[in-house]
Structures are given as C-alpha cells and as structure tokens.
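Working notes for the structure below.
Complex shown without one protein chain; remaining protein chains in place.
On to chain A.
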Amino acid sequence: MRSLNASDPKQFIADFFTSYMGELLRSDGDPALIVDRYHTPDVVQIADGHRMDRDKLIAHTRPVRKNRPSGRLEVHEALADGDRIAAHYTLHVRDRKRALAVEVYFFGQFTPDGRMRRAKMLTRTIPAARDGVGVDVAAENGRPAPDGREAGA
C-alpha cells in the first residue's frame, strides 16, 4: 500500500486499518512512531463528533494494546476521488472481554504516501457475527507502513 491513487479503494482502506492495527499489536515499541507512520502530524479524526488529534490517537493506543483486539475489516463499498476516499465498512472485533461489530461510514483524506490526514466517521454498533471473528489483525504483518519504513523501525 503506497498511494490511494494507485490502489483499489476497497483494498486501500482495508490495508490501511489492518496494517496499522497489526503493527500496533505486534510491537511494544513507541506508539507515537507507529501513529506517525500512518498519520500526518496535523491529523484530525472526528468519530461520532469526538475529535481526535495526534496526541489523542497516541493515548488511544494504550487501551487498544491492553485489550488486544483481533478482528477483520469487511469493506462493503469504497469510492476514491483524488486524495479523498469514502468507504462503508464493518469492523468485526473480539477482545479479551467482548465481541462486537461496528458499522462505519468513513470519509477521509490521505497523503500521496498513504498517511491519513483527515477523517470523519459515523459509527454504530451492530450485533456481532455469530461465527465470531476472522483473521487476527496482529498476524497481518506482511505489509509495510504507508511511508515505506519497516515495522518497529
């Protein structure tokens, strides 16, 4: 995954989140370095009206790592226009305490090297799939970070 322009939009968004989460979970390294590989320094995410900047994204890595979620991203539809992408996907997650599925309507803007610059998301929790969760995102470790550096570098 290098560029939104050179990728299938559905594959791009699936690869972005799978690779980011996988790198967070298989490494105990400085989360700021991982966040910075996948986001611009001035990144702003707004999820259900909650604003997250770089500092909040970094703070959010701690509960992610503690809860050790496994899961898969099911992308239903994605459309790209230049550096922007709109996607409808469902995140199927199981952690040490619960299983849940979160349906997401996503609008984002990415840099040419594949880092997230802006994102707005509307989410809703839906009943988790009866068959549980598919692949372990921590095992999805074959893809390089958007900026091309290796994991943990």
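Just so we're on the same page, contacts are C-beta pairs under 8 Å (C-beta built on N, C-alpha and C of every residue); 3 or more make two chains touch, one makes a residue touch a chain; residues count from 1.
Everything that follows uses one rule, which is that contacts and distances are computed from a predicted model.
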Absent chain [UniProt protein name; select from "Phenylacetic acid catabolic protein", "Cation-transporting ATPase", "Phenylacetate-CoA oxygenase subunit PaaC" or "Alpha-ketoacid dehydrogenase subunit beta"]: "Cation-transporting ATPase"
Chain not shown: contacting residue from A:Leu4, A:Leu25, A:Leu57 or A:Leu73: A:Leu57
Residue of A:Ser3, A:Ser27, A:Asn67 or A:Thr111 in touch with the missing chain, whole complex considered: A:Asn67
Interface residues of chain A (partner: the chain not displayed): 47-48, 50-52, 56-57, 59-60, 62-64, 66-67, 95, 100, 102, 123, 125
